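Here is the structure we will look at, set down as structure tokens.
Missing here is one protein chain; the remaining ones are kept as they sit in the complex.
The block that comes next holds subunit A.
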Amino acid sequence: MAGNYSTQTLVVTIAHAELCKPDAQNAFKVRISIKTALGDNAYAWDANEEYLFRAMVAFAMRRYSSKSTTQISNVLLCNVTDRVSFWFVVTDSSKNVTTVPGSEVEAAIRMNRNRINNAFLLSDKTLQFLKITSTLSPPVEPSTPVWIIVFGVVLCLIVAGIIFLIFSGIQKHKKKNKESTERENLEEKVEVTLENGIPCEALDVKAGHINGVFAADDERFTSL
């Protein structure tokens, strides 16, 4: 009986080695970069982590095919390196010594990628399944591009500035016009009263001495 058991385990071990080896059919390589992801908080990769991995893969298979036949013992790991990288296969317990087709495993992992990543505190880049590509998340785009909003604000400020300046210019112009007409009236009065200190009305134009210098510029003054 004991002999049978040991032969059984021997057979299983041989089968294990047959099914799970680098580049075996339906086997996937996994590469884990814990230090890159976690830095100082990195944990060491040991047998317990391996057990968790096998459990997650089994969980993924169960969830995908929604039949509870996959056991943790169905997931085989081999060739663990210091990197950390290893190969794994999922065996089918219903059929003897065969592996679940790669496409199924791939689909299962894809569906549950997020859960698997989170179990190890890693991401798509630091927990790599080498043959399984991850779908890229689209970049976030707001409904109205931000630049249009900023542009609108800037343009409003500029237009407000221009209108303000134009109006203040028009007002200044009007004020200057009003001032200059007032000044002209004032100057006329001043001119009239301050001709050599003698008011013009007092001057008798016919009797007075006509100054030739001013005679030439007569047309500049309004007629008295």
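The rule is simple: a residue touches a chain if its C-beta (ideal position, glycine included) is under 8 Å from a C-beta of that chain, and two chains touch if they have at least 3 such contacts; residues count from 1.
Heads up, the rule we're going with is that contacts and distances are computed from a predicted model.
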Missing subunit (named according to UniProt) among the choices "Transcription initiation factor TFIID subunit 2", "Putative LOB domain protein 4", "Glutamyl-tRNA(Gln) amidotransferase subunit B, mitochondrial" or "Transporter": "Transporter"
Hidden partner chain, touching residue among A:111, A:150 or A:186: A:150
Against the hidden chain, subunit A presents residues 31, 33-36, 81-85, 135-136, 138-139, 145-147, 150-151, 154-155, 158-159, 161-162, 165-166, 169-170, 173
